[in-house]
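Here it is: the structure, laid out below.
With one protein chain removed, the remaining protein chains of the complex are shown where they sit.
The chains carry the letters A and B, assigned in the order they are written, with residues numbered from 1 in each.
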Amino acid sequence: MSRIDVRKTYKLYIGGQFPRSESGRSYVVNDAKGRLLANAAQASRKDARDAVVAARAAFGGWSGRTAYNRAQVVYRIAEVLEGRRDQFEAELRASEGITPAKARSYVDAAIDRLVWYAGWADKITQVVGNANPVAGPYFNLSTPEPSGVIAVVAPRGPLLGLVSVVAPLIITGNTVVVIASEQHPLTAITLGEVMATSDLPGGVVNVLTGSVAEIAPWLASHMDVNGIDLTGVEDAQLAADLEAASADNLKRVRRPAPGTDWLAEPGLDRMTRFLETKTVWHPIGV
Amino acid sequence: MSNVFEYAPAPESRAIVDIKPSYGLFIDGEFVDGGGTAFKTVNPATEEVLAEVAEASDADVDAAVRAARRAYTRVWSRMSGAERAKYLYRIARIIQERGRELAVLESIDNGKPIKESRDVDVPIVAAHFFYYAGWADKLKYSGYGDTPLGVAGQVIPWNFPLLMLAWKIAPALACGNTVVLKPAETTPLTALLFAEICQQADLPPGVVNIVTGAGDTGRAIVSHPDVDKVAFTGSTEVGKAIARAVAGTDKKVTLELGGKAANIVFDDAPLDQAVEGIVNGIFFNQGHVCCAGSRLLVQESVADEVMTRLKRRMATLRVGDPLDKNTDVGAINSAEQLAKIRELSEIGEAEGAERWSAPCELPSNGYWFAPTVFTGVSQAHRIAREEIFGPVLSVLTFRTPSEAVEKANNTPFGLSAGVWTDKGSRILSMANRLRAGVVWANTFNKFDPTSPFGGYKESGYGREGGRHGLEAYLKTDENGGTA
Partner (left out) sequence: MTHQMFDDVVRSDSSLRRFLHGLPGVDQVGCEARAAGLGTRSIKTTAKAFAIDLAIRMVDLTTLEGQDTHGKVRALASKAMRPDPADPTCPATAAVCVYPDMVATARQTLGDSGVHVAAVATAFPSGRAAMDIKLADTRDAVEAGADEIDMVIDRGAFLSGRYLEVFEEIAQVREACGDAHLKVIFETGELQTYDNVRRASWLAMMAGGHFIKTSTGKVQPAATLPVTLIMLEAVRDFREQTGQMVGVKPAGGIKTTKDAIKYLVMVNEICGEDWLDPDWFRFGASTLLNDLLMQRTKMTTGRYSGPDYFTLD
């Protein structure tokens, strides 16, 4: 007689913990062939609110760490992901119905992307910062700083897509509330387990699963969210509404990016869109 | 023999400017009539009507955008960067040549002291064109690629009419865009003189279009479907409306909005210079400055001494005729703004803050407000939270650096901040912790074409000035990185 599996309960990832949705709701997640994979937590607006509180609480500490330290932590996520690659390949195959080779290539790319971004932590300031030669006796330096708490609607790619939108935000010191792909939420929670065991402080990344149309408007109108990345919003009208709601506190907005090739090298834009430039002046004298 | 040293009036001659009785719109290189209802611009120091100015209707805005598009497609985007640069250098030089004329006109239309328009605004305007001219043929080294966006719609405020025009037009043109710009309805005259300068420079028609009008004209520009880029400087309220209006479009937007900057004075500050910085921070340009140091945070241990010095200094401010070369504080730009400043000041008193105004005689005509300071202000007071945009300073105290940071950051704005201390490590620590786009340490209200300017949070997004200022006017590929 074969052994009965112990199935995993997929919950949310908020503030370093894995709570169920406070609403008590869940929704059915099927595999590519329409068979039940699991019940995912269906996050509510209150879960989103809690996630923002957790992200805000984590922001000071995370953005205050040295760039070198953030690099180490993000690199550590890559290491732990590498160690659990079999699990992720299996999950990707199950949820997306893709070949083993394809699943492997996505996991490879996700790990490599984390490593790529890890290296940016202590270089982005050098690339986008400036010493400014003002016409006067002043020291004048512009440096990038993270915008703060960023809400993200992740694209469909359950692992590579998610990593590609989250890594560029946290590497620069932002903290994140991400709504996982509605169709493929399970990998996001498993990735949460990786982050939770990678020295990433609780609250730096918070993962919600559920309905984008239900949760995203609460994040877009939230006055303590500094930016919103609409990459995964597929409905153009919803994207426009979310952008309009974001105007309430002038969130930095990244518009949807349909057709993104997630395997291509990303460039700087995902980092710079959620960076502020601070310019400091000081007189030069004796 | 009396020791009283009375400065005799030293008025700058107004004869250098030739204000026409009426002005049209500048579209496609020509001055044309506007389809809207003409409005009057007045000298805020005297309430004298200076000229009648055309109001651009939706059709006029459309004509301007079409002219800009034509110029973009046929001329400007095809021209080499080196050639575009030459036009911008020409403009910079003509601004220098006609500098006094521009300064006088700015002071007459805006109310700011000639000392400021002559020594600050106009020189920085010329420098801005000179700086961005040099970028035009070097964009590929900027880090943002060298692909222009197309037609830029630009709406600017009344506090630095010509300077804000320069901040908008110089980088836009350098990057290969064409522009439709709307100056503020109370200060259109230097923008219209700038249009003449474009003619003198033989700038191809349609590259710069100036349309005058108020909110409706601005809305028509922002919402025009053929505008690729919107740049706005003004109130946070209008900035939010613009952000809503462009939602769901492909328009690129930059916003420079309000502020409520903390100017933080520690007990080890160079006090005499700090007092100058406080005065410059809030009374420069009548306090009509988005990055004004309108909240003074002073360490309790030196609060009394700083206030004594500040009041003594404020008493020497010369308020009056903007064209007098000795005037330090000019006229409030409009009756509407004056009413707003008065209202918030009255609220300050009603909320229990203590009001002190510099003893100065104000002219009987025109819009005037004496330099004013409120002490005993707490974070909860409206005068500590809302942008007054006038010569009114709110003074709060703090005990520790952490308290100073908390109070300074405790605002939806994040444009600028000031720090005064002789301790180097504290400056750097404060500069790190203040959530503001510009931090002036042991100085205040300094501007330079090479130095990026812009806010955090509700003070807007995007940067103007410096290499960073190019990003707003170039196509940065969201999916494949920058060139």
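Throughout what follows, a contact is a pair of C-beta atoms (placed from the backbone, for glycine too) under 8 Å apart; a residue touches a chain by one contact, two chains touch by 3 or more.
Model, not experiment: these values are computed from the prediction.
Touch with the chain omitted from the figure is made, among B:G81, B:P270 or B:P412, by B:P270. For the chain missing from the display, the contacting residue among B:S235, B:T249 or B:N326 is B:N326, taking the whole complex into account.
Although one chain is not displayed, chain B still touches it through residues 3-10, 115, 119, 268-273, 276-277, 316, 325-326, 422, 442-443. Within the entire complex, the positions of chain A that touch the omitted partner chain are 136-138, 283-286.
Everything that follows uses one rule, which is that only the chains that are shown with their structure count from here on.
Distance between chain centres (mean CA atoms), chain A to chain B: 37 Å. Chain B meets chain A in the complex at residues 127, 143, 236, 239-241, 243-244, 247-248, 255, 257, 412, 427, 431, 436-443, 446, 448, 450-454, 456-458, 460-461, 463, 466-468, 476-482.
In the complex of the two chains, the chain A residues touching chain B come out as 127-128, 130, 132-136, 138, 140, 142, 147, 226, 236-237, 239-241, 243-244, 246-250, 252-255, 257, 259-261, 264-269, 276-283.
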